[in-house]
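What follows is a single structure, and I will ask about it in a moment.
Removed from the display is one protein chain of the complex; every other protein chain stays in position.
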Amino acid sequence: MAVSSEIQAPRSGRVAPKYTRHGSSRGNFEMLAWLFMRVSGLVLVVLIFGHLFVNLMVGEGVHAIDFGFVAGKWADPFWQIWDLAMLWLAMLHGTNGVRTIINDYADKDGTRFWLKTVLYAATAVIIVLGTLVIFTFNPCPPNAAAELLPSFCPAP
Amino acid sequence: MSKTPAGTLYRGREGMWSWVGHRVTGVAIFFFLLVHVLDTALVRVSPEAYNVVIATYKNPFMALLEAGLVAAIVFHAFNGLRVILVDFWKKGPKYQAQLLWGVVGLWVLVMVPFLIRHLTLAFTGGH
Amino acid sequence: MQVHKYDVVIVGAGGAGMRAAIESGQRARTAVLTKLYPTRSHTGAAQGGMCAALANVEEDNWEWHTFDTVKGGDYLVDQDAAEVMAKEAIDAVLDLEKMGLPFNRTPEGKIDQRRFGGHTRDHGKSPVRRACYAADRTGHMILQTLYQNCVKHNVEFYNEYYVLDLLIVEEDATREDGSAYKQKRVAGVVSYDLASGEIHVFQGKSVVFASGGVGKVFKTTSNAHTLTGDGMGIAFRRGIPLEDMEFFQFHPTGLAGLGILLSEAARGEGAILRNSDGERFMERYAPTIKDLAPRDIVARSMANEVREGRGCGPNKDYVLLDLTHLEPAHIDAKLPDITEFARTYLGVEPYTDPVPVFPTAHYAMGGIPTNIKAEVLQDNDTVVPGLYAAGEVACVSVHGSNRLGTNSLLDINVFGKRAGIAAAEYAKTAEYVEVPEDADQFTIDLIEQVRSANGTERVAQLRKELQDTMDANVQVFRSEQTLNETLNVIASLRERYKNIGIQDRGRRFNLDLLEAVELGFLLDMAQVMTVAALHREESRGGHFREDFPDRDDEKFMKHSMAYKDDLATSESVAGIRLETKPVIFTRYEPMVRKY
Partner (left out) sequence: MTAETVEPASKVELAPGVGGGGEIPSFDITLKVRRYNPEVSEEAHWDDFKLTMYGTDRVLDALHKAKWEHDGSVSFRRSCAHGVCGSDAMRINGRNRLACKTLLKDLDTSKPILVEPIKGLPVEKDLIVDMEPFFQSYREIMPFLINSGHEPTRERLQSAEDRERFDDTTKCILCAACTSSCPVFWTDGQYFGPAAIVNAHRFIFDSRDDAGDMRLEILNDKEGVWRCRTVFNCTEACPRGIQVTKAISEVKNAVLNRKI
């Protein structure tokens, strides 16, 4: 009998490398992320619409915003908590959203890694900074001009 | 194997375009948020610094940008609610296109009064 | 030469091939070669159902089923085979259910059953509910379920591998009575990999043919473009006879002009055929079971109405299938797909308007002769060891001269399973037959010849002319004159076939080349069919000769066997020898067939 040349594997099962999935991700991270997007989204609707309404619609709108305005809001723990929640939720929600987008479009593992590193770093900085600002904020900083400060500040 | 020829753009319908919109607005808002936290953080530096930066928000050009941002947020928010309905409401997938038209309707409903007020404020210049 | 060695090589991944693969794959090293992805096979187009005397909704038993099959086939059925099929039908359905097939259910949760043409209780007393079904996509669900189970059992598929030759070795042998003959033995098959254009030889101890039908010899057909009779053609070219090729079934309700099938289930659920006068004309031809008469009778009645001027439409060339008296909800529940066909392809709304229909070429009753073990016969009783056939490509013969609706899905499951088991069992003890040195030469030559063909004839044009003449002359009505005319046309087409030209000279996915190869099979098969039809000077089942309108049991109660024999001529066609084979009777004597 003629010697057979190399015998090829059947084509079924020969999948272009791009499409093979490497290992499976254990755990529920993607599920929790998905759920978080929805829950945070719902809460953010209230927080952001409230925020926009108060800042842009009430009174003189955007013109009313100045240091005094902000300081006035943050003197009230209610707005402190509000803005803090908004900061955290929006940042986490947005970061996770951008993470998804990076996963979708960055095709090299290296690019993906770097983009995500930058993203997480930026997020961490912003969240920490924002949190510090809200909590360590002094509505009546010692040597500022009085007319810039909210009216409840004691005269220097 | 071959490289896939690029070909024409896929002609999606409501579902696809709303997703494109959601994605674009999401990223836009995210980047704005980064900047927004940074500028707000200036309140820690000094009232003067904050006010200087905030003042730039008050020129008409920025007002337009701001209007765009609000438009993006409002769309993203309403469409986000639509997505949530599609996920959790039994009839959501069936009515997804109608829901999108609802989103667009609501968006117009919110944006018209907002723009009127916001732009009059911006261009008549308060203070 | 690339040679793959397997215990069992299965050709075709339709219902029959995959049913065989599930059995064989668990017992022996099995390869399945298929020219289409398995789920593209035409079994998936079957709509109506698969029958078995489960008696889930009304009294029934396998013996009645046997009788209906025999009578439906106009007594040309081998009754031992019909008994096997009717008996094993019940397990065949239950097997599928256990594999996961989602049958429609009765209120008690059992498999639901419905009526189908020719299936009756107690030897023809009244229609019986025997067809198990999954909406009107029973074949789709069977194909999917079988594929799913192949995935489960890790069956090795070679997708888009066209088998183009069967390797047969002949040995001198003597019969019990001392006479000498050539014993055929099977060594394997030769295939053409569509993606790469390479030739691969598959050596197997057993080979199972399950390559489906040959409907594309006709123009108006319910069959897929890919049903070009390859399996029959390959076997025929290698000296295996073909049995009962004159019997081709024309399904009554094809969408007029297109041939796309509207299942008999429509009539099972109550639809009525009407002519241009609005008459329910089947009352004339089959007073007892009317629209649910077997297909040959209904198809002929329809053609007759049209011939007598009671057809509908601008050319008065079709009749109407009326569902308008049925509840839309009922139609939606039981016949969703086929009503969609009417809407999509003819723009007719079946809720409110009757649908134009006309008979469409549907099913080859004939094929590669086998016994009830699915072993292929090289003559009336000599088995080719290791070679099996099942499904539409085979002729067991359970369908005789006319197949009953739902008996084919049954056939592929019963005999597919038998073939799979037998092939694997045989491979356990048998030795490989050596593959001849230049086994692939024939195929290489065939391919290269076509690839370089630069004549002036177009394959598509020849095929069209073949199909047109078959539709005009070898359809529901035939006569000596029309058949002879066809033979002349085929002869001239064969001549012209030698002068074809193709445009694609590449190796990768060269479908231009393959269509030319397929046309070769079509020409062979059309010729065999026509010669066999000319030979049978009687009318029986699907074969109706206007010049011999009655059944003639005296002369023709036997199967026809067509052999390729270069030295012979039959009906003035060189290369074909026609012989006959006795019909096997067990319990039913031929009677007049009336419904």
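Read from first to last, the chains carry the letters A, B and C; within each, the first residue is number 1.
What we mean here is this: a contact is a pair of C-beta atoms (placed from the backbone, for glycine too) under 8 Å apart; a residue touches a chain by one contact, two chains touch by 3 or more.
Just so it is clear, the model here is predicted, and its values are computed rather than measured.
K.L.:
Just list which of the chains on display the missing one touches.
P.N.:
A, B, C
K.L.:
Where the complex has a chain not shown, which of C:312, C:466, C:490 or C:533 is the residue touching it?
P.N.:
Counting the whole complex, the residue in contact with the absent chain is C:312.
K.L.:
May I ask which residue of C:277, C:431 or C:566 touches the chain that does not appear here?
P.N.:
C:277
K.L.:
Just to verify: which one of C:214, C:335, C:355 or C:522 makes contact with the chain not shown?
P.N.:
Once the missing chain is taken into account, the touching residue is C:355.
K.L.:
Looking beyond the chains shown, say which of C:70, C:84 or C:111 touches the absent one.
P.N.:
Residue touching the absent chain, from the options given: C:111.
K.L.:
Please identify, in ascending order, the residues of chain A that touch the omitted chain?
P.N.:
Per the touch rule, chain A residues meeting the hidden chain are 11-16, 18-21, 24-25, 28-31, 33-35, 104-105, 107.
K.L.:
May I ask you to list the residues on chain B that touch the chain which is not drawn?
P.N.:
1-5, 7-16, 19, 83, 86-88, 92-94, 96
K.L.:
Could I get the residues of chain C that touch the absent chain, sorted low to high?
P.N.:
Counting only chain C, the missing chain is touched by 36-37, 39-42, 44-45, 93-94, 97-100, 102-111, 134-135, 137, 140-141, 144, 148-149, 151-152, 195, 224-226, 257-258, 260, 272, 274, 276-281, 283-285, 287, 300-301, 304, 312-314, 318, 320, 322, 337, 341, 344-348, 353-356, 458-461, 502-504, 506-512, 544, 549.
Here is the rule we use: only the chains that are shown with their structure count from here on.
K.L.:
State, to the nearest whole Å, the distance from the C-alpha centre of chain A to the C-alpha centre of chain C.
P.N.:
Chain A and chain C have C-alpha centres separated by 63 Å.
K.L.:
Check each residue of chain B and list the ones that touch at least two other chains.
P.N.:
Residues: none.
K.L.:
Can you pull out the residues of chain A that are in contact with at least two other chains?
P.N.:
Residues of chain A never touch two or more of the other chains.
K.L.:
Could you list, by residue number, the parts of chain B that touch chain A in their complex?
P.N.:
1, 23, 26-27, 29-30, 33-34, 37-38, 40-41, 43-44, 46-48, 50-51, 54, 57-58, 63, 66, 70, 73, 77, 80-81, 83-84, 87-88, 114, 117-118, 121-122, 125-127
K.L.:
So in the complex, the part of chain A that touches chain B is made up of which residues?
P.N.:
16, 38, 41-42, 44-45, 48-49, 52, 56-57, 60-68, 70-71, 87, 90-91, 94-95, 97-98, 101, 122, 126, 129-130, 132-133, 136-137, 141, 144-145, 148-149
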